[in-house]
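Right, chain A next:
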Amino acid sequence: MARKLMKGNEAIAAAAINAGCRFFFGYPITPQNEIPEYMSRELPKVGGSYVQAESEVAAINMVYGAAGAGARVLTSSSSPGISLMQEGISYIAGAELPCVLVNIMRAGPGLGGVQPAQADYFQATKGGGHGDYRVLVLAPANLQEAVDLTQLAFDLADKYRNPVMVLADGMIGQLMEPVELSPYRPAFALPPKDWATTGTVHSGGRQRVINSLYLYPDQLENHIRALFRKYAEMERTEVRYELYNCDEADVVIVAYGTTSRIARSAIEKCRRLGLRVGLLRPITLYPFPLAAFDQVVERTRAFLVVEMSMGQMLDDVKIAVAGRRPISFYGRTGGIVPTSEEIVKQVQELLGGRGV
Partner candidate 1 sequence: MQASPPSPPASPDQQKSALPEVIFAEDLCKGCELCVTVCPTKILKLDTTRVNIRGYNPAIVYNLAECSGCGSCAKICPDSVITVRR
Partner candidate 2 sequence: MKIVYEKSRGLTDVPMHYCPGCTHGIIHKLVAETLVELDVLGRTVAVAPVGCAVFAYEYFNCDAHEAAHGRAPAVATGIKRVLPDNIVFTYQGDGDLASIGMAEIVHAAMRGENITVVFVNNAIYGMTGGQMAPTTLVGQPTTTSPLGRSRLGQGAPLRVCEMLATIEATAYIARVSVHTIPRLNAAKRSLKKAFQMQVDNKGFSLVEVLSTCPTNWGLSPVDALRWVEQNMIPAYPLGVYKDIEGGT
């Protein structure tokens, strides 16, 4: 397929269909409504099913049912709606079902605002719902990456039998950029879904039960430990990140998503000012790219974390740096998107002002 100019939300939806997703359950919320709207138009054309649920709570439970029945299934929402889905996500993880969740982040807390933000990092990476579990979180920075990561998300979800979240923001959702949707091939071999509840007529009478209830604590502990062996495998093999211009950087900016693109512009401006600045861009937020920091920490003098929040990824950066270098933070929130000039100014203050 040739490159096509698409809106971010629609590109994500198109990528899901391209990857074999035939079921979408969701509820309207700004700024991601183009996703359900696109799905309602396109899914029937490929024999799929679009259901507008009565709420995000209902939607995530429909996802749970469809995933347990063996299908590739998508839901999308924005921050407050993702809050409503947390119980369902916990159930999906506990029952070891695959699904892809898209969060087009907006400003919170509460009803908040509709402009872009990155204030759901804790919710996405540290659980969000109750209990011991993790969601694999992918953070695209541009629309082509959003397309590629959405398709990868379905493969990862099936591989690990776990929810995978594509964490974007309202800017990515609303931007229009050229994207290419290549013919889909799974990124790796996938196991058959013989655990899906297709009816005991298909399993020689063996009952398949989708469940997360274990009343005997020793059984539940064993189950959770098995989940965490999966997560350990994810941490070993699924970390993704990008290093840009870090070889001789006095300051390494740490940013993801839209903020990382703005940081890239800031780095170019810094270069023209004779300032050496690099970018460490996590692509998987869980598993967090701890090892990436080991690669750059000896070669730089300081880190500057930039987020559209009051500092959430900041905590993981502190863990990764482990006190080896100073860490500064610059955040805008409430739906404000920082400009590259603001970031340049932060770098100048860091390097010029205090003799780092």
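Here is how the candidates were picked: all candidates are chains of the complex that A comes from, given by their letters.
In this section, a contact is a pair of C-beta atoms (placed from the backbone, for glycine too) under 8 Å apart; a residue touches a chain by one contact, two chains touch by 3 or more; residues count from 1.
Since we're looking at a predicted model, the values are computed, not measured.
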| item | value |
| --- | --- |
| Touching partner of chain A in this complex, picked from 1 or 2 | 2 |
| Complex contacts: residues of chain A adjacent to candidate 2 | 23, 25, 49, 51, 53-55, 57-59, 61-71, 73, 87-88, 91, 95, 197-201, 203, 205, 207-213 |
